[in-house]
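Here is subunit A:
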Amino acid sequence: MSLPGTAARFPSFRHGIHPAGHKESTAGLAIEHLPLFSHYLLPLGQHIGAPSVPVVSVGDGVIRGQLLAEPGGFVSTGLHAPVTGHVSHIGPRRHPNGHLVPAIEIRADPFADDRPPPPSPTHAAGMDLGDFVKFVQKGGMVGMGGAAFPTHVKYALPPGRRIRRLVVNGAECEPYLSADHRLMLERPEAILRGTAIVAEQLGVEAVYLGIEANKLDALDALERARCGFPDLDVLQLVPLAVKYPQGAEKMLIKAITGLVVPAGKLPLDVETVVNNVGTMAAIADLFDLGKPLLERVVTVAGSGVRRPANMLVPLGTSVRDVLEACGGISEDTSMVIMGGPMMGMPLASLDVPVLKGTSGIIALAAKDVRVSGTYGCVRCGRCLQACANFLNPSRLGRLAAVGRYQEMQKHYLMDCMECGACSYVCPSGIPLVQLFRMSKAEIRNREVAT
Partner candidate 1 sequence: MPSIPASSPGGGSGSQGSGVADGDWERVQAEFMKGIWKENPVFVQVLGMCPMLAVTNSAVNAMAMGAATFFVLVGSSFLVSLLRNFIPRQVRISTYIVIIATFVTVADFTLQALLPDIHRELGAFISLIVVNCLILGRQEAFASKNTVKHAVADAVGMAGGFAIALLCLGSVREILGSGSLFGVSLFGSGYEPWVIMILPPGGFIMLGLILLFFNWLKSRRAHWLQSLDKLGEGAR
Partner candidate 2 sequence: MNQQQSVLPESANLGADQPSSLRLISTLGLAGLISGLCLVGIYTITLPRIEANKARTLKEAVLQVLPGSVSMEELVWNGQGLIPVEQAGEASYTESIYAAYNRDGSLVGYAIPEDGAGFQDTIRLIYGYRPDSREIVGMRVLESRETPGLGDKIYKDQAFQENFRALSVSPEVVAVKHGSKNAPNQVDCITGATISSKAVVRILRQGNQTWLERIDKSASGTTENGKLPGVPGARNGEVSVPSAEPGIESRRPALPAGSQGR
Partner candidate 3 sequence: MKHTAPGLVLRTAPFLKHPTDTPNLMRQVLLALLPVVVAAAAFFGMAAMLVVGASTLGALATEYAFGPSRNRGSTLHDGSALLSGILLGLTLPPSFPLWMAFLGGIVAIGLGKLVWGGLGQNLFNPALVGRAFLQAAFPTTITTWAPQGQGFLHLSSANLAAPLMQARVDTITAATPLGLMKFQHELTPLWSLLVGNSPGSIGETSSALLIVLGLWLAWRRTFDWRIPVAILVTVAVFAGILWIVNPETYPSPLFMLFSGGLLFGTLFMATDPVTSPMAPLGVWLFGVGIGVLVVLIRLWGGLPEGVMYAILLMNAATPLIDRVIQPRPFGRGKHNVLEGDAR
């Protein structure tokens, strides 16, 4: 919970909410390595955009870091073997969202050498932007804050456009999560190195790294580490007020630069690109070590987890394995969430893999799963004060309840980023975000139909 003063001292966007952070249990825990498990499952569509196309067949032996699937289009990335072993299955498997999706299953070789391979650096300095974009794409880079948007797409500029600002996102505003926090504390050099590579490639004039004020130790760590990067003299480390959804791209840009990204447009339209700190570190590893995206830091936390931890998890590890490495979940656990508790997805089964965008696994005991009663909207206006997009969720909710979708569009439903702030504050327990998601889907269906 932020102190009232913090909001005033540090820059931020307007509106938003202050949910309890719940970060204490993991913020002090160093990143652990996970033991090797027998199976790894890699869905081909882990990111927004087209699924990757497999380049291996069942039975093939693969070594750690080997390309398993190549990009299936421009908005798509490569997929690599997180462990050494062989491909045991290619076909439909359960995605965390509940759908059956094509996936590659790898049976790990228990006797494989798990020492990291010798680094094979690639020098970014000599590349032109096109090669750089391709290299990042093949490296499997996606936004690691949770949205899993292929990173290279942000760097591929349409002709005539340029990027002036690079904003590195260390806000980590979702409660419970501390993966980015630990990464900034433990690998500040990697983050700065990745930032430097991207900044140089894009030729930006300014680099900002925004960190919420509840992680000022991370700011110190980065400040200490930056002396090793004389090129990064344009970097500004910006402490931000603790507020949700600070980590949303547009809110972060507004908080740091004061720029407002027009509704329906991209950060590119204000000549800005936003990357997560995790992505920056992964890019550094890609160029310096030749290591594509194979693993990521995942916060395992929540009242249902026996031993909360920050884990460096190879992609494709099943959630059950991760949780068991953390001592398992308590009997009264009634909900397991992949991602943060504000925007993550609930899991119906624990036998689903960790994805590139999985920033956390939160298990909540029954007492923390607040099932509030639903009452009529009392028009208290709290949702208006919460909505960082300045919408009127109350009115949208009323319209959604009676299926007046066209009118909802007129009231800018499509601007909603589904951050969940309105549902969080609603005293009447109206599932506003859920209504908006359904309405958006309905509107899209109708557009397709016509």
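Throughout what follows, a contact is a pair of C-beta atoms (placed from the backbone, for glycine too) under 8 Å apart; a residue touches a chain by one contact, two chains touch by 3 or more; residues count from 1.
How were these picked? Simply put, all candidates are chains of the complex that A comes from, given by their letters.
Not measured: the values here are computed from a predicted model.
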Original post:
All of 1, 2 or 3 sit in the same complex as subunit A; which one actually touches it?
Top reply: 3
Subject >> Contacting residues of subunit A [partner candidate 3, same complex] >> reply: 11, 17, 19-20, 165, 175, 238, 250, 254, 256-265, 269-271, 320, 324, 328-329, 331, 333-337, 339, 341-351, 362, 364, 369-373, 375-381, 384-385, 387-392, 394-395, 411-412, 415, 418, 420-421, 423-429, 431, 433-434, 437
